[in-house]
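Complex shown without one protein chain; remaining protein chains in place.
The letters A, B and C name the chains in turn, as written, and every chain counts its residues from 1.
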Amino acid sequence: MSYEVKLKNRVANVELIGQEGDKILVAVDGKEYTLDFVKLSKGKYSILYRNKSFNLELIPGSNAKKYQVNTFNKSFDVEIIDAESKYLANRHKSTEDEGESVITAPIPGRVIKIMVEKGEEVEAGQTLIIISAMKMESEFKASKPGVVIDIKVSEDQSVEANQELVVLEYASEEA
Amino acid sequence: MSYEVKLKNRVANVELIGQEGDKILVAVDGKEYTLDFVKLSKGKYSILYRNKSFNLELIPGSNAKKYQVNTFNKSFDVEIIDAESKYLANRHKSTEDEGESVITAPIPGRVIKIMVEKGEEVEAGQTLIIISAMKMESEFKASKPGVVIDIKVSEDQSVEANQELVVLEYASEEA
Amino acid sequence: MIKKVLVANRGEIAVRIIRSCREMGIRTVAVYSDADRKAMHVLYADEAHHIGPSPSSDSYLNIENIIKAAKASKVDAIHPGYGFLSENPAFSARCKKEGIIFIGPSEYAISQMGEKITARKIMTNAGVPVVPGTPGKISSEEEALKIIEDIGLPVMIKASAGGGGKGMRLVKKPKEVKSSLRAARSEAKTAFGDDSVFIEKYIESPHHIEFQILADQHGNVIHLFERECSVQRRHQKIIEETPSPILTGEKRREMGDHAVAAARAVNYEGAGTIEFIVDKDLNYYFLEMNTRLQVEHPITERVVGVDLVKEQIHIANGWELSLRQDELKQNGHAIECRVYAEDPENNFMPAPGVVTHIGIPYGVGVRVDGYIYEGFEIPLFYDPLIAKLIVWGRDRNDSLERTRRALKEFTIAGVKNNLQFLERIMNAEEFIKGDYTTHFIEQNRDFLLKEDTCDKTCEDVVIITAFLEYLEKIRKASPKEMTAIKNNWKDYSRVRSVLKL
Partner (left out) sequence: MIKKVLVANRGEIAVRIIRSCREMGIRTVAVYSDADRKAMHVLYADEAHHIGPSPSSDSYLNIENIIKAAKASKVDAIHPGYGFLSENPAFSARCKKEGIIFIGPSEYAISQMGEKITARKIMTNAGVPVVPGTPGKISSEEEALKIIEDIGLPVMIKASAGGGGKGMRLVKKPKEVKSSLRAARSEAKTAFGDDSVFIEKYIESPHHIEFQILADQHGNVIHLFERECSVQRRHQKIIEETPSPILTGEKRREMGDHAVAAARAVNYEGAGTIEFIVDKDLNYYFLEMNTRLQVEHPITERVVGVDLVKEQIHIANGWELSLRQDELKQNGHAIECRVYAEDPENNFMPAPGVVTHIGIPYGVGVRVDGYIYEGFEIPLFYDPLIAKLIVWGRDRNDSLERTRRALKEFTIAGVKNNLQFLERIMNAEEFIKGDYTTHFIEQNRDFLLKEDTCDKTCEDVVIITAFLEYLEKIRKASPKEMTAIKNNWKDYSRVRSVLKL
């Protein structure tokens, strides 16, 4: 039984070679690991590899093939890749629009002030909009020079997480 | 919707009269309660009654109608009673044997020493058997004078929880 | 004697206050907004009263509703915690009028100290050094621009009625003046309903050191030494320690005396904090007085050996202080780390959400004050502070080592948080040396935000675990046990296609 598993930019091939009780023999990109693999409770695992103790926690992601994996001090987004994922990944790529940037609200909040107007040219670092959430005001700034092509909210409006706020078109394609 | 609910020796009649969101109107033995009833997570509840704050935890019991309910500092066994429960309760009662007493192991352990023999007369407080569990030896004693009518284990034997150890027949019916 | 207290607050501080009340045999009443029905303080108090919709202006800042709850629950006293109404003179006055003890200072002391310009004058008269700069509350943009020109950059713009970093802006470059001024005033308007500001010379390389004081109703005032609070982000503290690694014994005594003098100058009563700004030559200036309990009060509790909430209640009861200045001593060293639901990599953006797992550190020298539990949804309406880690050690190095251990043991899943960022601070050379200023975060941003490496083995173990969990899920859903699949044919076909791979 083998799959491709994606972690950050790495796509590793993982194969289950053998299993006997808690002892598991598995290969990652050809490197074999004999692990003592134990489930503690829902989503929590203890792994001993060459006597090193690893504690991992898995939180289900947005679909059945995605996980957030937490180690002692780090958090990773991991995805199991199968034919379906590959197809979707390819399709998604083609719809990306490179010269445009949509500023979205990272968390729910309220629009305090809109500092720009539609059609206005903005400089890198210029504040576009101020959002208040959890008693903290955050200024959203342009990362590069560009033009405001749309403003999708109004002042004093409540916004949801990921709601689109301002759409910019960048002047040039420089990173 | 109403049921009988058993707590210790009390059997209370409980009726759900109305519900609107978290606000619940319910009657226990005719006394009406308006509660703010909120589920915090699986089996955990917060209840406000006349502004008093109650935190309760429900642990499923041995069957779907039994619960262990924990308050801040107490634990209760609660049972929902329906026709089936009543039938079973009646049947169980008739099989009880009043003059006999079976000493059972409360937790898994090992028989260290059997201090009596089959047929022996024992006094109140006399040690019958010594069981070791969790590094602690426990002496099981006769609560009243009687006769050992059976010994169901042997020394050094491992025993399970609730396993029968020694059967006594009490001399008289005095409590 | 106080027998029943309403806590006009939420979050960790409400729970912390209820704890001390419970120890003293005092019954407690929580108040809560719509968003907080499941919050810890509601669960933990003896009683709970609903006081309004989720926005704090409609609930935790709503004096009428809180007084109504206090009367309905027949409390003797109200503890305001920090933030919300704690430094609102009208609330203190209202409690008095209603015959309810306000556990905190009088309307007079709060309003004198709450108004920065007045406070400045009082301090000057009391012989306490103040920050060089132009006094005066400013309400028009023109006036502000002129004053900034007079003082010269850099300057700090502060909300006149402010506190907690809200309505505060540092201005270094001329082109930032206007936008910063507008942003500060807008924030001040939202937070305090008053957009007037106050402008001061900005002190380069400053330390932020504050003194805890206690004053009873009989004229006794003591200080409980200092807290070094220079590690700040967005002008808000995230780490505090005591003793300060830069103070000398002599300077400590001198500043302590000034702190006591500052409190005396407004006939202060209760627990309070005198904040000083200290430059690299240990010159210090009065910055402001916080006329309430501070977030970081537990490090003082640990090192001095007191329970400040109990002291507040004793004072409100009219008792004389049982602590004497000459008997107080700093024993060992304590560090507080503020755990926020926020994203350090995204400019410390608050991050509300559902907490799926918490692992709390325990053991020698470790205290955690928090209010979240597994399954709790952190509301988006309030401060993102979710827990405070307070660590004690025999000396600074010992408490640093222990804080590192405790942070490693501390895990929160489900919401973004700053635990890893805090751990990095504990490993930053400048912090370890102990001579850091309020620019610390800014100047060490690259180090503090550097991603921790996970070596090849660690990465492979992560990959394997996700893989094995996925296999288990598929096995459970395998055709042999199809009865368990709840009739979900879409799942089934996907499993089939997966198995064929």
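To be clear about the criterion, contacts are C-beta pairs under 8 Å (C-beta built on N, C-alpha and C of every residue); 3 or more make two chains touch, one makes a residue touch a chain.
Note that the structure is predicted; figures quoted are calculated from it, not measured.
Participant: The chain left out touches which of the shown chains?
Facilitator: Hidden chain contacts in the full assembly come out as A, B, C.
Participant: Can you say which of B:Glu57, B:Glu120, B:Asp150 or B:Glu164 touches the chain missing from this structure?
Facilitator: Answer from the full complex: B:Glu57 touches the omitted chain.
Participant: Which residue, B:Asn51, B:Thr104, B:Thr127 or B:Gln163, contacts the hidden chain when the whole complex is considered?
Facilitator: Residue touching the absent chain, from the options given: B:Thr127.
Participant: Looking at C:Lys4, C:Arg22 or C:Arg182, which residue reaches the missing chain?
Facilitator: Reading the full complex, the residue touching the unseen chain is C:Arg22.
Participant: What residue numbers in chain B mark contact with the hidden partner chain?
Facilitator: 1, 3, 5, 7, 10, 12, 14, 16, 24, 26, 28, 31, 33, 35, 37, 43, 45, 47, 49, 52, 54, 56-59, 64-65, 67-76, 78, 80, 82-84, 106-109, 112-113, 127, 130, 132-139
Participant: Could you pull out which residues of chain A are in touch with the chain that's been left out?
Facilitator: Looking at chain A, the ones touching the missing chain are residues 22, 36, 38, 40-41, 44, 46, 48, 51-53, 55.
Participant: Contacts of chain C with the missing chain: which residues?
Facilitator: 15-16, 19-20, 22-25, 298, 301, 305-307, 309, 331-332, 360, 362-370, 394, 398, 401-402, 404-405, 408-409, 483-484, 486-487
Basically, only the chains that are shown with their structure count from here on.
Participant: Round to the nearest whole Å and give the separation of the Cα centres of chain B and chain C.
Facilitator: 48
Participant: For chain A and chain B, what's the span in angstrom between their mean Cα positions?
Facilitator: Once rounded, the distance between the two centres reads 51 Å.
Participant: When the C-alpha atoms of chain A and chain C are each averaged to a single point, how far apart are the two points in Å?
Facilitator: Roughly 29 Å separates the two chain centres.
Participant: Quick one: which residues in chain B touch 2 or more of the other chains?
Facilitator: Not one residue in chain B touches at least two other chains.
Participant: What are the residue numbers in chain C that touch two or more other chains?
Facilitator: none
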